[in-house]
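Heads up, one of the protein chains got dropped from this complex, but the rest are sitting where they should.
Moving on, here comes chain A:
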Amino acid sequence: MIELREVGRTFAGPPEVTALRDATFGVDAGEIVAIVGPSGSGKSTLLNVLGLLDTPTTGTYHLAGVDTGSLKERQRTALRASTLGFVFQAAHVIAHLDCLGNVTVPLEHLGIPRRERAAMAEKALLAVGLGHRLRARPNTLSGGERQRVAIARAIVHEPKVLLCDEPTGNLDSENTASVLELLESLVSGDRAVVIVTHESDVADRAHRTVKVVDGVAAALAA
């Protein structure tokens, strides 16, 4: 599903900063992979590269069999929108939209007809246990519920890879446990979940761990 070979990312200076070097690892469908490391180690850079939000300066990155280095910006956007789902530390729910409205956002940009969108969003919200709060405004939701909306938004278009950046960073232990359970339930035969985290108990639940230290990513055995 994800295949990185000697991927590096250097930010032009001055001073020139190499945030990531020689990252080589893969993620298969059905896997949960945790990316761990101290802050400033290059985790976020790696996630941005994986999420096609940033372009590596060296190496190759294949996503769902496509060499992403050869793509134009619009094609990268299309590939990102179709195959990836994002969950961020902050839920980033849009305040003026209700839950259904927030979850349909990714579908709007994929040209999916309006009638189908509502059904897909409802299904996604049901999957995260928010079937009873379809029309609720974000300001009436708890932190855990907001993150569930964000997860529903990330899976509504049935992406192949779910990229989560500290998805439980803002949550208490109870909500953390239920969100992790939810993420585990979302892994399937044709979907992988990548979680960037610095919390060891989150990393412990992953099938495999990729450790990033000083920009060097090393895949550890499960």
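Quick note on the criterion: contacts are C-beta pairs under 8 Å (C-beta built on N, C-alpha and C of every residue); 3 or more make two chains touch, one makes a residue touch a chain; residues count from 1.
By our rule, contacts and distances are computed from a predicted model.
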Q) Absent chain per UniProt: "ABC transporter permease", "3-hydroxybutyryl-CoA dehydrogenase", "Thioredoxin domain-containing protein" or "Acetyl-CoA acetyltransferase"? A) "ABC transporter permease"
Q. Which residue, A:Ala29, A:Leu71 or A:Ala118, contacts the hidden chain when the whole complex is considered?
A. A:Leu71
Q) For the full complex, which residue in A:Thr83, A:Gln147 or A:Thr168 touches the chain that was left out? A) A:Thr83
(Q) Tell me which stretches of chain A touch the chain missing from the display. (A) 48, 51, 53-54, 64-67, 70-75, 77-83, 86, 88-90, 92, 94-97, 101, 105-106, 108-112, 153
